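Step one of this worksheet: look at the structure below.
A protein chain is absent from this complex, but the other protein chains hold their places.
Showing subunit A:
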């Protein structure tokens, strides 16, 4: 197998792997956060504003781990430095 196809194959494989694995943890975390926020809302409906705000901020913080994985996989597919290097070498 040539280097260029190996790099392409591994990039796409790793991109899928990173977004797949990176979605599992945040999904569980967001589920737990939402379940607990629902429980808190049921117990204290008066505090709905505070709970919802904290939930949003917390969710965004949890979600950012998934977003990091997404950025990594996007870089692997669309802006892969190794891929660009190989393309430059083979073109020049």
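By our rule, a residue touches a chain if its C-beta (ideal position, glycine included) is under 8 Å from a C-beta of that chain, and two chains touch if they have at least 3 such contacts; residues count from 1.
The rule is simple: contacts and distances are computed from a predicted model.
Enquirer: Select, from "L-lactate dehydrogenase complex protein LldF", "Ferrous iron transport protein B", "ATP synthase subunit a" or "Cytochrome d ubiquinol oxidase subunit II", the UniProt-recorded name of the complex's unshown chain.
Expert: In UniProt, the chain that is not shown appears as "ATP synthase subunit a".
Enquirer: Quick one: say which of A:4, A:32 or A:60 touches the chain that got left out.
Expert: Answer from the full complex: A:60 touches the omitted chain.
Enquirer: Using the document's definition of touch, tell me which of A:36, A:50 or A:84 contacts the absent chain.
Expert: Selected residue, touching the omitted chain: A:50.
Enquirer: Considering the whole complex, not just the chains shown, which residues of subunit A touch the missing one?
Expert: 50, 53, 56-57, 60, 63-64, 67-68, 70-71, 74-75, 78-79
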